[in-house]
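Only one protein chain is missing from this complex, and each of the others stays in its spot.
Should a chain be cited, it is by its letter among A, B and C, assigned in written order, with residues numbered from 1 in that chain.
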Amino acid sequence: MNYGTCFPRWRAGAPDWDAYVRTPFLRSLADGSLPRHAFLTYLAQDYVFLIHFARAWSLAVAKAGSLPEMRACSATVHALLETETRLHLDLCARAGITEAELTATVEAPQNLAYTRYVLEAGYSGDFLDLLAALAPCVLGYGEIGARLLSEGHDPAYAEWIETYGGTDYQALCHGTAALIDGAVASRLGPQAPALPRWHQLQDRFSTATRLEAAFWTLAG
Amino acid sequence: MNYGTCFPRWRAGAPDWDAYVRTPFLRSLADGSLPRHAFLTYLAQDYVFLIHFARAWSLAVAKAGSLPEMRACSATVHALLETETRLHLDLCARAGITEAELTATVEAPQNLAYTRYVLEAGYSGDFLDLLAALAPCVLGYGEIGARLLSEGHDPAYAEWIETYGGTDYQALCHGTAALIDGAVASRLGPQAPALPRWHQLQDRFSTATRLEAAFWTLAG
Amino acid sequence: MNYGTCFPRWRAGAPDWDAYVRTPFLRSLADGSLPRHAFLTYLAQDYVFLIHFARAWSLAVAKAGSLPEMRACSATVHALLETETRLHLDLCARAGITEAELTATVEAPQNLAYTRYVLEAGYSGDFLDLLAALAPCVLGYGEIGARLLSEGHDPAYAEWIETYGGTDYQALCHGTAALIDGAVASRLGPQAPALPRWHQLQDRFSTATRLEAAFWTLAG
Partner (left out) sequence: MNYGTCFPRWRAGAPDWDAYVRTPFLRSLADGSLPRHAFLTYLAQDYVFLIHFARAWSLAVAKAGSLPEMRACSATVHALLETETRLHLDLCARAGITEAELTATVEAPQNLAYTRYVLEAGYSGDFLDLLAALAPCVLGYGEIGARLLSEGHDPAYAEWIETYGGTDYQALCHGTAALIDGAVASRLGPQAPALPRWHQLQDRFSTATRLEAAFWTLAG
């Protein structure tokens, strides 16, 4: 998927992109062979992930440069905290995992690595560093969902695939890409990819991609 | 007003509390003698203030210690960015100030001092430092609104007084006080006021109160 | 003084530069008419200032992009904490102000405004935002010192003038300017002044200059 203009360039420059979006975990999710317990392990980690993800998007509100940027990031926080986390709770509840169990989940090292990398990139860098580190997650899930949906899949994990491949999530991806493109243009101008700063953002994106790729291995 | 249990103690320990809530600006607002241009100057600064205030509450989401704390702070951000800033725009539009004029407002030093103090307290300290620095604004406006409403006032600035003295804002104050009391208890325990940490929080509250008192002078 | 290449451009774009470097306080410091108590008030505030200034330069170490940038900022922190603060203590001691009195100094609002603005710029922005907000202080004092020294001055406050106009401080200014120029070039490239990002840095510099100008009034 080509969400906006910065993302396709950053993706092309990230050596681990394929390792992230074409992983054995995802193949087995698509063909239905993924063991249920592995999926539940992933879901529980993803619940903890969502909380830190919401923290990172909140930090983006604090670091934004304009009211529209603040509103865009705040809408994501609101959706994560009011909708996504509750949907996750429902999904887990139906799978037999209680909220108390979810809250007690011990964060896997791969989870810690990615979420803290993103947050620290945001704290130590600026709004662009934060967006570049967040991008692989938001847009990579969109790319994965769209591809799995178009390729056909087993019904076992259809709900997951239809969520990320579906219209709502795809619209969110296009909105996030527009936020990124606008943020880069309004700071670095039309020749952004020619600046040294671009390579620093590429490095944020590539490192975050590498850590996202490792995330799939936590459900071993 | 006694919002919760921490706030009344902090208020009692802040030497500038009366200078903040019983200021000439507020007396003239209540008796209708405040010149229109002074009120508009205040409104324009307050618009810029709201933006940094929303940034500070977003930082609180990133620094919160639990999902309920995150949700409480995020609801405030959402209300500020989606409702309050739009209401302010309407109010200013009716007074003849355009959005472009508002956005171009040069922040007064008193505005810079308070908002950056709060944000820096949050960045350098933790969630409690941030809440202690935010409290004088949220709860002081509640106390001012409730008092002016109960004492009777000229219709000239009734809308302002009825907003902060009204049911919705008072409920928000009680909610914020509950957030503060819960956050202090879940970190410092029931004997919090006996700890050295309490004095550091008192200092945050007192300094923020001093800077809030100075804020009223900007429309001088 | 033309320290490096970014500073002269930023200075030319800051409306309050002259209000900062050519203020009545400085004139009376040069001609010796500044009352002693006003100078001591300034010194006590400046002591508190140095502490927050050292915090800001430490934040710069955390936000730097390379080991040489880290070392340059850390050398400043080291000098501030090990040398400058002790020199200030000596100077104050000779003037009859004890360390306990200095530590108990209540920060003036103008002091809070500038230091928290700088720190918040650093936390919310990146290394460049922090340097642009720090620059008016470091380099402005260099420009003031060099000018007062060259214009001739009364012996009353010669020590202050000779410190900032002297060889050591002037070398530090040239070093800081080189740090800034290098940091801008290694992120924004040779056409930095043509980028929107430049205007954001100019705004940091201009606002910090405005707050520095107000700082002189605290000893009023």
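The rule is simple: a residue touches a chain if its C-beta (ideal position, glycine included) is under 8 Å from a C-beta of that chain, and two chains touch if they have at least 3 such contacts.
None of these values were measured; they are calculated from a predicted model.
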{"item": "Contact set of the excluded chain (shown chains only)", "value": "A, B, C"}
{"item": "Of C:D18, C:D31, C:E82 or C:E151, the residue in touch with the unshown chain", "value": "C:E82"}
{"item": "Hidden partner chain, touching residue among B:R147, B:H174 or B:R197", "value": "B:R197"}
{"item": "Chain B residues touching the omitted chain (full complex)", "value": "62-63, 65, 123-126, 129, 185-189, 191, 194-197, 200"}
{"item": "Where the missing chain touches chain A, by residue", "value": "55, 107, 109-110, 112-113, 116-117, 119-120, 123-124, 207, 210-211, 214"}
{"item": "Positions on chain C contacted by the hidden chain, ascending", "value": "51, 54-56, 58-59, 61-62, 64, 67, 70-71, 73-74, 77-78, 81-82, 85, 103, 119"}
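Criterion: only the chains that are shown with their structure count from here on.
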{"item": "Chain centre separation in whole Å, for chain B relative to chain A (CA means)", "value": "34"}
{"item": "Chain A-chain C separation of Cα centroids, rounded to whole Å", "value": "41"}
{"item": "Mean-CA-position distance for chain C and chain B (Å)", "value": "31"}
{"item": "Per-residue multi-chain contacts in chain B, two or more chains", "value": "55, 119"}
